[in-house]
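Shown here: the complex without one of its protein chains, the others still in place.
And then chain A:
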């Protein structure tokens, strides 16, 4: 490389902003980065904003969280309360609880920021689940986006633990009960449970350490990991370019939409303020986690109707409905009644994490996909997703069985048994129902393509017959309803070759073929209309 001077023909930058850009370009290669990104095309669909909700609530969490660290004391040393909140006068509490009281009652705006932080956390995790479901049901996780699916899933997983460690920090009676539950669950681990508990709490529960330890995990370790994953998630969205729904002009090889500058910058940038504004309004109007009504944590006290934050309700349901199995032998106890729920919790989440790889193995599909599926056209996947959600919600009911019992005057035993049976039966049932609905919708699509849209106009013909006028679909609608591929399932070929010798097929291949039949076979697809069928009908009948 020789030293080069700038070419004389190069236009001198005049605007100060342009000069800054020139300066940066000379050092970071800004223009090369901007070349493919400044006018990056983003397709427009309302469901694509779900991920944005998550991104923005994460930013809000960081902003408000940093503010809260300025006032919060992550310490469990005992203090006696002498603040403005009269009911707790003279009560012993940890410094963590007292400083949270201080934020809520003495720091101006402190309560608002606390409430924004907590509401944003609930919305963050709810947003991630809904966003994940959007990606799942539309097949947005398929090649080349499997890795980004895993990044997103890990964000959800870490988000739940960040939430748990966060709401445990004030050391109030409710969150302390949740931490005790966690300790009890850890104790159930075979062999090392008591060691894990002692190491986590710095001795016996509750000890004097867990708030400061949770604090460093909550404000440094987990958010740090999440910020990294989030950046990678966004970089991959830019790299792959966003998926799009089938539609006029949209193909697997292009992306149709509006550019990052200016439309998307304005819309997405504005959307950040919308999310922040809505959360502020909620925080102004709806109290969340009023720790002053719960009081400081004491291991020998508890309130009724204790509930974790909603995203932990699923694990709460597992622990509540599990029968109390304990196996005692050779001087040891295997606490299955707690350990099994503790293991099912990550397993259920794993099931959805590995799904893209399972589906790609079943279908043998290694192609890139950028056009999203309509959920009805993949009944097995849609059914699996609904079954997964059903499991989640059944356990959420189990997690609040006392609330359900008191609010709806039901027997708690009956609810518990409903959840125990529903855990196994309802996912199967909803899978089957969803599949039927998908097939019904496919039939309807086929019908619409061949016979047009029902207009609701009834016409009487000269000879007295009544007919309903069907309006032919536009070319765009015809395309959208027929754009999906209907691959044939994997065929293993005949069991015996032409000489009558049994062919060797591995059990794995047989399983794959069976699953593939289930996925793509006749029971999962209504054949979409062929061009011949379409022409025959449209030519034969003329127009109705």
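One rule holds for everything that comes next: a contact is a pair of C-beta atoms (placed from the backbone, for glycine too) under 8 Å apart; a residue touches a chain by one contact, two chains touch by 3 or more; residues count from 1.
The definition used in the following text is that contacts and distances are computed from a predicted model.
Taking the options "DAGKc domain-containing protein", "CcmD family protein", "Cytochrome bc1 complex Rieske iron-sulfur subunit" or "ABC transporter permease" in turn, only "Cytochrome bc1 complex Rieske iron-sulfur subunit" matches the UniProt protein name of the chain that is not displayed. Contact with the chain that does not appear here is found for just one residue of A:23, A:238, A:325 or A:496, A:325.
Contact with the chain that does not appear here is found for just one residue of A:24, A:293 or A:486, A:486. Touching the missing chain, out of A:57, A:175 or A:188, is residue A:188. In the complete complex, the residue from A:266, A:350, A:410 or A:457 that touches the missing chain is A:266.
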